[in-house]
Structure formats: C-alpha cells, structure tokens
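Read through the structure below, which is laid out as structure tokens, and then see the notes.
Of the protein chains in this complex, one is absent; all others appear in place.
As written, the chain order gives the labels A and B, with residue 1 at the start of each chain.
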Amino acid sequence: MKIDASLRRTRRPPALLVVLGSIGLAMFVVPFVGLLARVPWSDLPALLASDVVTDALRLSMVTSLTATAIAVVVGIPLAWMMARLDFPGRPLVRGLVTLPLVLPPVVGGAALLFALGRRGLVGEGLEQATGLLLPFSTWGVVVANTFVAMPFLVITVEAAIRNLDQRYEGAAASLGANRWTVLRRVTLPMIGPSLVAGLVLTWARAFGEFGATITFAGNLQGRTQTLPLAVFVALESDRDTAVALSLVMVVVSLAVLVGLRERWWKAL
Amino acid sequence: MEGALGPGLEADFGLRRGDSFRLDLSLSIPAGTTVALLGPNGAGKSTAVAAIAGLLPIESGRIGLAGTILDHPVSDVLIPAEARRIGVVFQDYLLFPHMTVIENVAFGLRSRGVRRQEAIERAGGWLERLDLSGLERSKPSQLSGGQAQRVALARALVIDPDLLLLDEPLAALDVTTRVELRRVLARHLADFPGPRLVITHDPTEAFLLADEVHIIENGVVTQSGSPDEIRLRPRTPYAADLAGSNLLFGRASHGRVDVESHLLHLAEHEIEGEVLLTIRPSSISLHRTPPEGSPRNTWETTIAVMERLGERTRIRTGAPLPLTVEVTSEATIALALGVGETVWLAIKATEIGVESEGGYTRSV
Partner (left out) sequence: MRNFRLTITTCVLGMVIACSGSSVEGELLVSAAASLTNAFAEMESAFEDANPDVDVLLNLGSSSALREQILEGAPADVFASANTSNMDQVAEAGELAGDAEIFVTNSLQIAVPSGNPAGVTGLEDFTREELLIGLCAEDVPCGDFGRQALENAGVIPSIDTNEPDVRALLTKIGAGELDAGITYVTDVLSASGTVEGLHIPAEVNVVAEYPIATLTGAPNADAAAAWVEFVLSEEGQAILTSYGFTSP
C-alpha cells in the first residue's frame, strides 16, 4: 500500500529515534569497517588460495551443512513431539533443548567430552564396540556444531507447529490424506517460512561455532580446524591470514543472510 | 439400530467431550435426503461433525455409511477419517492457504492416488459447474466469502463422497451473499445423489434446505420432523423461537404480494416476481375488534389451534391466510381467546421480511 506522497513529505521520523538508531547501527558497522581497513588487498588473492584458508573454508562448509542436515532429520520430529504430544516431563525436555542456547559453548564442548570422549560415559563403550572415536575427528566437529545449533531449529519449528491451526490437518484427513501426506502437503508447507528461518539460523550458528568445537574436536588443519578456529590461531601468529579468514567468514555469512528473503525474516 | 445398513447414513451414538458435555445422537439419512441438525452454539453440532467425519471416536453406539460400519466401539471397529468417503465443508472453509484454488480442489483426489493430470481436470470441471472458472490459479486469500464457500463445496464434491456433510456452510458470509449462496447450495444439494447433513444455527437455512430437521440442544435432540411439523408444533421454547417465523411464498408487484390469493402490503416496493416472506409470530398483533391505526395488513380470521407454552401461547389462525401468532398467556385470558373464536390480525408492512425467491422446494 503506497503512502500518499504528500503525507510522506510532511511526516519525518522523530529525530531522537534516528539518532539513537544510528548509534545502534554504528555498533554493527564500525567493527566491520575496522576489519576491512586491515585487509592486505594486494596479498589477498595469495592468502585466499593458501591451504590454511581453503582447508578451513571446506571444513566449515561441510560440517555446518552436515550439522544442519542432522538437525533437520532429528530436530523436526522432536519439535513435532514437543508441540503435539503431551508426555510427562515436557517442560524438562524443553529446558534441556534450550540449554545449549544459554550455556557458554565451551561448557557444551566439555560436556560432550565427558559424554562422548574416549573416557566418556558413552564414548568409552562406543569406541570399544565400534572403534568410532569422535574427539579430534571431523565427525566430532559435526557433533559439536549440531549440539549448539540444533536448538535453534527445534525451537523455531516447535513454535510454528504449535501456532498451526490443527483444523487444516483435520480437513486434509477428511479429504482422504493419510498422516504422511498431511505432514508433507499441509503441515510442513504451512510452517514453511518458519522452517526456512530456523534452518538459516541453525546453519549460521553451526558455521560460527568455536568454543565447543575447539574443546571437543580439537584443532588440526584439514581435519578439525574450521574457519573460526583458524582465525583464532592465526591471530597470534599471522595477522594477515587471520584477516583474510575473517573476511571469508563475513562474506559467506552476509551472502546467506542478505539472500534470505524478507518474508522469511518475518517468520522468525 | 442393529441389522443391515442401507446406502445412507445411519448414526446412533454417544460420546463425551471434556468433563461435562455429552452428545447423544440418532440420525438416519437415506440417499437423496437432506437432514439439518439445528441448534444453538454449544449444543454439540461441531462434536457431531467431528464424530461423523472420523476426527473424534465415539464411545457407544455405531456409525454406518453406505453399507459400511465406520465406528463401532463394541466390536473395535474404527475407520480413520482419511478412509471415510465423506465430503466435508467446514465452517470457515479451511481452504489450504498455501495452495491455489485448483490445487485445493484436486487435493482429495491426489491424496487418494489419482494422477495429477486427471485430478486437475476433474477439479476444473467442478469449478466450472460452480461458476468459478478463471479462479484456478488464485490463492484462497484472494477469494471473496462466496467464492471461498463454493471452492470448499467443489473440494468436497469432487471426491465423489458417500455423504455430504456441511458444517455451518453459510455462517461466515455476509447477509447478501448468504441469501444468494443459499440458493446455490440448495441446487447442489438437490443434485447430490447421496445423503446430506447440514449443520446450522439458522432456522431459515434449515427449513429451506432440509427435508428433515433435528433440533439439538445440550447434546440431545429435542425434536425431529419436517420443517412444517417443527414450525407448527414446536416442543421446546428454543424450538418455538426458531420455528417461530412464518414462511410464505408469493408473487410481488409494486409493493404488494399475492399470497394464496390474499394480498399483503409490503414496505419494500422494489422487488418483483416470486418472493419469500418471513413474518415473526411476535410481530403479529391479535385483536378482538377491528384494529385502528396504521397497520395496512389486517383481516378477520378464526383461531384454529391454541397451544400454551408456559408464559407464551402460540396460536395458529385459519382462513384466509393461516399464520402462527404468538401472544402472552396472560393476554389469552384477558382477551378470552379460545379455539374457534374470531379475532382480527394486524401486521405492519415493515414487519414483513421479503426476499426474492427461486430455487427452493416449496415446503408450505
């Protein structure tokens, strides 16, 4: 709906609002400007081609996308259960699912180590039975990423399912749709925007994960050194590489977030 | 109600909703018949819809349709909603907002395994029959109330159901649209070969669309019968309230209506041709002597039937134009009214409701 042009001319936004808002904006813009100012533009191509950067980028993309995929496969059913089933201890479950959002990631990583590490509660048996060892492996990175990022998906999807008018599912059933068809053609499409927003948040969180990764999976180039870890290590030794890595992270993240359509932002 | 099941709907069941509400319903709808379940909000109508549609299991009794048992707790038979061949038009229509109109209508067919091309064709056919051509690609949010209702109807009919179940099909519409859509609905109901069940709180809707009306109050059917029976002999105050209105058919011209050779004056001068008149019994005044003053519709008649319902008394008058009149029981004593007595009726022209008729089966 277009605002009448004459109306727009006479009604400017309140000055105080604009000033405060601009300060808020500056808090976001200034650090990035600082980063851009430090970029060694002439060396950049060589830096970006170096294997520290390419290994870290590849690892970050692979692990964050895998973590997101795992979150979809187990997170959506969990969200559905939390929204639709009335089981005892539901508040506790909701609390546990939300916990990784609140805890410092390093604590999460430590918990993973105690549970899934070589001497861990589950990890010890797991290694003896299957030979699978998660710490210091790429799968360990995936596990750490999934742990911190999946809550975003579960919470978003649960809220969306909860807000869904269940009568539509009843209508679909009355028309002959079995439960799988109802889920596939009615429930999921109707929570579509929320689902997409949740997916993007989940991916973004996994992409930027540091504390749990370094605590649980360790730090080894090519195997566990994701972009955030590489930046951290490079900051102490090789400033230029650190800046190049940071730039890569910012560009990738921005590309995804800006590419996210407006209507999906609304669903958050 | 044990025994072989016919091709219609045979439902005789009970179920509880929450702690206190209990529904007990017994309906037998043969093919080609429309039954209305008429009652106020909270009477149990939606519960009845849910039970028959298969969205709620019953606790006792059974539901059978077209020779198949749908729900019978005693023998542990419960056919889920998706396996029942019932076309439901829900209150608020519940058109899937993320699908286009054609996808909505084709949904039932596709869910039952019909190939996409065929489903789209059949859906398109029904859209045409309901005068919705051109709207195939529209989204439900772009439709008017009347269009949405017809899409919902098409969606229910396209699956060739054994029962057509309409839950307050006209409630979401504004008054003008409602009148128009009532006609459309009546026509399609008549065309549908199977049994039809209409749930409503609007007595006019029930009386005009249905062959048989069941009045439901607080989970129990308090009266069943043809619309005439209910109108003439309501058994509860609620039924009396509902059934109150006199419904008459006539021919209007220049502000006057010819009803069974009797002429009535209308306040409405625009409508011409076949019309439907509604007159509330409480807006007809009864006098012992010819009334003076403004009402232009007055005539002398006799009391044919008098029935006392507590504080109120319903009177059915005789020739020239039988009407149901309602007066306080006190008044009947004051005026010494009784069967056979001569009285004068007076009706203000403004108290006569008029609608263009057309498409209804005459029930008077």
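Following the convention adopted for this analysis, contacts are C-beta pairs under 8 Å (C-beta built on N, C-alpha and C of every residue); 3 or more make two chains touch, one makes a residue touch a chain.
Keep in mind that this is a model prediction, so the values were computed, not measured.
Peer 1: So which of the visible chains would the left-out chain be touching?
Peer 2: The undisplayed chain, in the complete complex, is in contact with A.
Peer 1: Which of A:L35, A:L48, A:L183 or A:L235 sits in contact with the chain that's absent?
Peer 2: Touches the omitted chain: A:L235.
Peer 1: Provide the residue numbers of subunit A that touch the chain removed from this figure.
Peer 2: Interface with the chain not displayed, on the subunit A side: 113, 117-119, 133, 135-136, 214-215, 218-221, 223-225, 232-233, 235-238.
Methods note: only the chains that are shown with their structure count from here on.
Peer 1: Averaged over CA atoms, how far is the centre of subunit A from the centre of subunit B? Could you give it in whole Å?
Peer 2: The separation of the two C-alpha centroids amounts to 55 Å.
Peer 1: With touch defined as at the start, can you tell me which subunit A residues reach subunit B in the complex?
Peer 2: Touching subunit B from subunit A are residues 165, 167-168, 170-179, 181, 185-186, 189-190, 192.
Peer 1: Which subunit B residues qualify as touching subunit A in the complex?
Peer 2: The contact residues of subunit B facing subunit A are 50, 53-55, 80-86, 88, 90, 92, 94, 96-98, 107-108, 111-112, 155-156, 159.
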